[in-house]
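With one protein chain removed, the remaining protein chains of the complex are shown where they sit.
So, subunit A:
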Amino acid sequence: MTWSEMEPLLEQACWDTLYMVGWSALIAVVGGLPLGILLVLTDRGGVLQNVVVNKVVGQIVNIGRSMPFIILMVALISFTRLIVGTTIGPEAAIVPLAIGAIPFFARLVETSVREVDGGLVEAVQSMGGSTWTVVRKVLLPEALPSLISSATTTIVALIGYSAMAGTVGAGGLGDLAIRYGYQRFETELMWITVGILAVVISIIQFAGDFAARALSHRGRSSTAAWPWLSRGPKRAEETGPVAKVAEAPEAP
């Protein structure tokens, strides 16, 4: 295969991946954020302690998390048809991608929000703040750097899931690598695809880490976003909220 043959294929695949991952990540954040916060609030000792709601939501999230993505995609076919009117193509892949990523992100949100010091919640309650105030003024802003790291992890995981979306004819980089690279022995194309994926994932991870650092004010230094510019020994606090990414659960 020559470059001129590969180029349009790669370009189309890149756009497909971006399209699928972009939309499903957006939906995952919109859906997973409230779910994760709900899990923290309703937990024992939480502001809205409610064991029943907590257990039910927790169980739904667990089932969603433990489902292999390819099975989820097949299982959701009729639901997908209901929502987007088709079961093939990138649009059809967005539905299972988003539904698979919502519980994944929700668990990450739960971990991030749980890290917020309970004393801060108490302080706002003592000022007469409502539960909504607690969420809006304390939990979200305080957990923001960690939430951004969680979103980054989710996006990277979604790029991984999207490789399987080829099964429903959605295209994308992963699909290209399998159909051309593996099934047609176009090794060159496969390696280019792998290279592009590596670069894309690195950029996303770097951007996420950078944003998380820039928004974290826990360290004493105001140049926390540019650790390589700040002199002197690097402080542990600067890397604190970002380091949590490493503990993030595996993608299903």
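As a convention for this text, a residue touches a chain if its C-beta (ideal position, glycine included) is under 8 Å from a C-beta of that chain, and two chains touch if they have at least 3 such contacts; residues count from 1.
The rule we apply is simple: contacts and distances are computed from a predicted model.
Enquirer: According to its UniProt entry, is the unseen chain "Cytochrome d ubiquinol oxidase subunit II", "Putative ABC transporter ATP-binding protein", "Methionine biosynthesis protein MetW" or "Glycosyl hydrolases family 28"?
Expert: Of the names offered in "Cytochrome d ubiquinol oxidase subunit II", "Putative ABC transporter ATP-binding protein", "Methionine biosynthesis protein MetW" or "Glycosyl hydrolases family 28", the absent chain's UniProt record gives "Putative ABC transporter ATP-binding protein".
Enquirer: With the missing chain put back, one of A:Val40, A:Ala101, A:Val124 or A:Ala212 would touch it. Which one?
Expert: A:Val124
Enquirer: Can you work out which residue in A:Asn62, A:Thr86, A:Thr133 or A:Ser202 touches the chain that's missing from view?
Expert: Answering carefully, the residue with contact to the hidden chain is A:Thr133.
Enquirer: Identify the residues of subunit A touching the omitted chain, counting contacts across the whole complex.
Expert: Residue positions of subunit A that touch the missing chain: 47-49, 117, 119-120, 122-131, 133, 137-138, 141-142, 144, 215, 217-220, 222, 237.
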